[in-house]
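In this view, the complex is presented without one of its protein chains, the others remaining in place.
First chain written, first letter: the chains are A and B, and each begins at residue 1.
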Amino acid sequence: MLDLASIQGAFDLLTSSASAWVFVIPGLLIGLFFGSMPGISITMAMAIFLPMTLYMDFLPAIIFLTAIYTGAGFGGSVPAVLMNIPGTSSAVATTFDGYPMARSGRHNEALGVALAASVTGCLASYLLLLFLIVPVSSVVLKMGPLEMSAVAIWGMLLLGSLSGNSLPRGLLAGVFGLLLGTVGMNTAGYVRGTMGVPWLLDGVPTIPAMMGLLAASQLIGLVNTKYLIEDEGSRKISFAKIIGGFRLSLSFPTIILRGSLIGVIIGAIPGVGSSISNLLSYSETKRNAPDGDSFGRGNPKGVAAAEAANSSSEGGAMATMLALGIPGGGATAILLAAFATHNIVGGPSFIANSKDIVYAIILSNFAQALLLLGVGLGFVYLAGYIVRVPMRFLIPSVLVVAVFGSYAIDGTISGPITLVVFAILGWAMVRYDYPVAATVVGLLLGSLVEGNLLRTWQISGGDPAYALERPGALLIFALMALSIGLTAWSARRRRRAAIPAAGSG
Amino acid sequence: MTMNRSHRIVVNWGHLALLAVIGSVIAAYLLDTRATSLRVNNLLFVQPAALIGLLLVLLVVPQCFRRRPAGAEAEPAQPLSHLAKAAGLMAALVALALSMERIGFDVATFCFLLAALRLCGERNWFVNLGYSAVFTAILIYGYGTIIPFPFPLTIL
Partner (left out) sequence: MTTNITRRTMLRLASGGVVAAALAAPTVLRAQGVYPDRPINVVVPFDTGGYNDRLSRAFAPFLQERLGQPLNIINRGGAGALLGHTYFLQQPDDGYTLLCTSAAPYIPLNILTQDAPFNLEDFHMINLPSQDYTLLARSAESDITDIGEVIEKLKADPGSLSIGVQPASADLVNLMLLADANGIARDRLRIVTFDGGGPARNAVAGNVVDIGLAGGQGFLPLAEKIKPLLVYEKVQRDGWGGKLVTELSGADTAFVYGSQRGWGVHSSLVAGSPEIYDTILTAVEATSKDPKVIEALTAQQLATDWYGPEASNAALASTARVMEQHLDLLKGA
């Protein structure tokens, strides 16, 4: 499991090149800044700074890039809380409760909860990685389509619980999102629903659509409000309250641990990662919380669940990259490229032969997570001033930033057009009490669900007995059933406990 | 089919329109998918999901019609000015997205900010002009330095 000699070696590596540490804080700041700009992805930030690392030694280069990774991972939650803008798909679940908290004047607390959950999630994920890097990586390649379908269906459970006041409307919003998520070329090469628009071949651009549905629609609906927070007294920027949020977050150890575990495992699966893990963690937390009904209206537990999972996905993705040499996404592809420039190729032999470097990377990420605490506090404090800006300035400014961000994703007008279409759709849906969040979740899951159900069908030839050959998938389904069963049981117990109490009162 | 005379059916036309849009998008998508190919590799997920979606639309349609006692006061509707402002803002957004590549990001952004600030209630034109100009410049140079794509500019 733990190789003490290698850990000693890692310490020597880290302490011998003190200059490496110079890059942590700039890296975190770059990451925070880029991550908080809508439309600027972690990958883009790292790609822009990759050429710079050519002139650095190996360890400083990797520390610099992973610091950007860590910073950008948290950066996305700032606009998610303050503006309802998920700058990346990994911050979607953060908006569900973060933004309602901000609107009711609990912005300091929400940001504090998010920061603390991110930092602890990141720490926990690297701690898990220290022990689990080899087993996790051997599981990753075993994830076949049936297992992935199970994960996707688990994610779809969230659609039901986001349904709001009317179940049919909620389900319709979710199914509509799922269908929109399958537009374009499917996994077998069939092209549907593109109306001849070339860029729709890759599907509806997810991030502009999410920004339109969640953020732009909100802002349009707020056109008559004077300030984001109606009550003037609540518009304070308070360090004490951020710290309060911190403490609050740490009082949910189960939520953060569960989020980290989900984050590491889902984050390790190539091509899935943090955009799904934050949804799963939110969904599980909501279902298991005694106050599950208040989720979506500003429950700090929701913020903690989402942030713990999306930050810990970084650790999972790093596990796959280090142990298998497979990039799970754009960010790890850039890291692999940086490895390669220093003649280091990830993969099983790398883990076996260079344990000291692996542990050095893991240990330096501990340090980064702790430093993020300090740097993030300052960043969050400054960002909080947004709530003091009058809405007549804020609405146009944020809309235009969202338009630029949607253009920045791939440099074409497809982003802004998608944003506007979904802003109008979102505005209408909010107006008639449809949960836009369900549409967003559907949009994210659509092609994952379709692709994996399809592959399951192809691989099994339609024979249900195939499931018996996949014990892993059965295990996931069993866990899912157990989780739902436990929820139902505890809900029933709570109801029973509540009835006599009501009777005696 | 006799109607109780003391009740009146109130139709929520806006909701009905939204449902019509969602329903027709789903139906059109289903038809397009079936036109592409009828093989399982194409229909496996989309066809059942679209049929469920259409069923849900039918389930929600009745919610657009509500009975209200004849004597009851009409619900306090949102003031028309609010709707007009939201519509104006959406029109400005559409104009921004459609024009930014043609007239340049700088000009389009500036014009959008000018119009949107006015719509959102900034009455002082000097403040409006100044803010719009400064914010446009920050945005163009800010995003210009960090994104790896050029964008069309006219003045800046």
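Before moving on, here are some points about what is shown:
Everything below uses one rule, namely that contacts are C-beta pairs under 8 Å (C-beta built on N, C-alpha and C of every residue); 3 or more make two chains touch, one makes a residue touch a chain.
All figures in this text were calculated on a predicted structure; none of them were measured in a lab.
Among A:V81, A:V380, A:L454 or A:I476, only A:L454 touches the chain left out of the display.
Checked against the full complex, the one of A:F11, A:F33, A:Y190 or A:Y227 touching the unshown chain is A:Y190. For the chain missing from the display, the contacting residue among A:G193, A:P270 or A:G316 is A:P270, taking the whole complex into account. Among the residues A:G374, A:G411 or A:G485, only A:G411 touches the chain that is left out of the figure.
Where chain A meets the omitted chain, the residues involved are 18-19, 22-23, 26, 43-44, 47-52, 54-56, 60, 140-145, 185, 187-191, 198-199, 201-202, 270-271, 324-327, 329-331, 333-334, 337, 340-343, 345-349, 410-412, 414, 451, 454-455, 458-459, 461. Although one chain is not drawn, its touching partners on chain B can still be listed: residues 36-37, 41-42, 140-141, 144-151, 153, 156.
We adopt the following convention: only the chains that are shown with their structure count from here on.
Distance between chain centres (mean CA atoms), chain A to chain B: 26 Å.
Interface of chain A with chain B (complex): residues 34, 37, 39-40, 44-45, 47-48, 166, 168-169, 171-172, 175-176, 178-179, 182-183, 186, 188, 190-193, 216, 220-221, 223-224, 391-393, 395-397, 399-401, 403-404, 407-408, 410-411, 413, 416-417, 419-420, 423-425, 427-429, 431-432, 434, 449-450, 453-454, 457-458.
In the complex of the two chains, the chain B residues touching chain A come out as 12, 14-15, 18, 21-22, 25-26, 28-29, 32-33, 36-37, 39-42, 44-46, 49-50, 52-53, 56-57, 59-60, 63, 82, 85-86, 89-90, 93-94, 96-98, 100-101, 105, 109, 112-113, 116-117, 119-122, 131, 135, 139, 143, 146-151.
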